[in-house]
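Below: one structure in structure tokens.
For this depiction, one protein chain was excluded, whereas all remaining protein chains were kept in their positions.
All chains are identified by letter, namely A and B, in their written order; residue positions are counted from 1 within each chain.
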Amino acid sequence: MHLCIEHRTRYSYGDPVKVARQYLRLTPSASAVQNVHAWTVTASGKLDAWTDSHGNACHFVSVERAKDDLSVTAQGVVETLQSDGVIRATAQQILAPAVYLRNSGYTRPGERMSSYLEALRTKLPGTPRDVAVLLMHEIRAAIAYQTHSTHVHTTGEDAMRDGEGVCQDHTHVMLGLCRALDIPARYVSGYLWTGGDGAETVSASHAWTEVYIGNDEWLNLDVANCCIADDRYVRLACGFDYASASPIHGLRHGGGEEMMDVVITMSLQGSGDIQRLPGNRTHQESAPQGGAAQ
Amino acid sequence: MLSRSAEDLYWMARYVERAENTARLLDVSYRMALLPSEGDDQTLLWGSAIAIGPAPESFYERYGEATPDNVLTYMALDEDNPSSIYSALKTARENARAQRTSITTEMWEALNTVWLELRDIDAGAIEQMGRRSFFDWIKERSHLFRGVAYGTMLRDEGFQFVRLGTFLERADSTARMLDVKYHVLLPSADDVGGARDYHQWGAVLRSAASFTSYRKIYRGEIVPSHVAELLILREDVPRSLHTCLNAVTETLDLLAPARKLESKRLAGRIRADLQYANIDDIIDKGLHEFLENFIERNERVGRQLQTDFLMAPVIDLSVTA
Partner (left out) sequence: MNCFDEMNGSGGDCRDAYRKISEWLENETPETLARKRDEADAIFRRLGITFLVYGEKGSAERLIPFDVLPRVLTSAEWNTIDTGCVQRVKALNAFLDDVYHGGEIVKAGKVPQELVYQNPLYMPEVHGIDVPFGVHSHISGIDVVRTGADEFYVLEDNLRTPSGVSYMLEGRNVMMRLFPELFTNMRVRPIENYAEILLSNLRAVAPDNATGESSIVLMTPGRFNSAYFEHVFLAEQMGITLVEGQDLFVEDGHVFMRTIAGPERVDVIYRRLDDEFMDPLAFRADSALGVPGIVSVLRQGNVTLANAIGNGIADDKSVYPYVPDMIRFYLGEEPIIANVPTWKLREPDDLAYALDHLGEMVVKEVRGSGGYGMLVGPTSTTQEIEDYRKRVLADPADFIAQPTLALSTCPTFVETGVAPRHVDLRPFVLAGKTVSMVPGAFTRVALRDGSLVVNSSQGGGTKDTWVLS
């Protein structure tokens, strides 16, 4: 599929922002699962392109003058490919798989996740691939998909305790459990095309998991939708958790209260079928999350 | 030179000068208050000292009435008034401390000593030493610091920023001091030329350390237009607006001879206006309006320095989502 994507983020402020700095991870890279035909990123300040150690195409933005709002827009066309959901490590992906065994506050198993894993242990099959697929089904059954049930600071352990969450939380639990079993796994942020089926309420970007299955191969698993990622998925960036893969990470000086608006528009190239994902309007310290469930 | 160092030295000098000028301003009010008065004159007089300051509303919010005691406490000792003598010297010392390696030991010691002494002074202590003696002490300390700076500091860019701070602040303060007279006189313009008027203009001159200069230059009685000319236009009077702006433009030329800077243009225009102005024109069009306009333009030069010399450090960043 050729998907036209536009991802607009706008921050507005009570007072003028004097200085702002951002890291953006808003540029998809070509891989076995997608080609990128055109992509541009624009922002309120000077942009500088760089690549982080996860292999993500990033930008650094510096804003030096007083501004009432800041905006970041990424747009372009991505051709998603039919695949078995497996991508191979690229030249940009330089971290050893074992590095993706590192947990963070978001993914580190506490009592709930640990005892959950203990209960599952006898059922676990042999290969990392089979283990991961089984975990995906189990986690999806244990944690109900519930929009707005959690926030950006919710950890996997929190979601496990509450039994509900969104794609970000499913992913964090999946990461923590895989890593506890010595299976490297990473957080993926991106977009999910649900065009034609407008019945579901969806907002902003999506998140899923890549699990290391050996031989330089990573399997894309979407716990929230309980499936292997296919050509409806556009891969944007990966990291250890939500924080290290998030599309925008910023600091500012001045500004007072912050309001954020995210609008993501997707359409099939040439079809005129436009899908506008209603963005969420949130206050300071919250960010786009949630996901498309089917 | 690092912009931050330049900024610290600039503010150090500005705040020392501000402390001195606040003492001068209080002094002018005390001199005027000594004159026989009637009705609301005293309130008016003390209110004017507050009115020409940077934030009169914050004074009235906290103190209510402009009594001599309130005004003294607010302008000399109030920790929450950023322009009080206390706050000004505290800030000056903080700036000096951050630049211990850019200033001389003698400068540091001069500033640190006055700060350590001032820290222990309260309203009672001022009464005991006498208000006028307190003002004199602050003025002396400021003279001492400036003398030490001129006598010991390397003539590098840092020194030029010390000069910039001193003269921009002094210009601001001389203009404000002249303006006190405007506020006090406004409702009773009928006694222009009277004994009271004479004493008030005399007080302004004395506070600007220019009484003797006036006598030498004009040799006669105190005429308001001459006082204004002396403190605005004369290039040989060290606290006049013209002298201050001469120093500012010279310093900017030394600092950035080859650069076309907006601050140089702004300061140059004020200086040119002073150079070719005529005191009668100024008085005809309104002295108060002239001073207000000058203060505003002078402030703009100060703000422009921040841009031209990158003096905009980033502090306390907060996380955006």
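Criterion: a residue touches a chain if its C-beta (ideal position, glycine included) is under 8 Å from a C-beta of that chain, and two chains touch if they have at least 3 such contacts.
All figures in this text were calculated on a predicted structure; none of them were measured in a lab.
**Q** Missing chain touches which shown chains?
**A** Looking at the entire complex, the absent chain's contacts are A, B.
**Q** Among B:Asp78, B:Glu157 or B:Asp172, choose the residue that contacts the chain missing from this document, as touch is defined above.
**A** B:Glu157
**Q** Which one touches the absent chain: A:Arg10, A:His37, A:Arg102 or A:His151?
**A** A:Arg102
**Q** Applying the definition given at the start, please give the residues of subunit A touching the unseen chain.
**A** The list for subunit A reads 21-23, 46, 48, 50-54, 58, 60, 62, 94-96, 98-99, 101-102, 240, 249-251.
**Q** Determine and list the subunit B residues touching the chain excluded from the picture.
**A** Residues 1-4, 6, 97-98, 100-101, 157, 161, 255-256, 259, 309-317, 319 of subunit B touch the chain that is not shown.
Definition applied: only the chains that are shown with their structure count from here on.
**Q** CA centre of subunit A versus CA centre of subunit B: separation in Å?
**A** One centre to the other, that is 58 Å.
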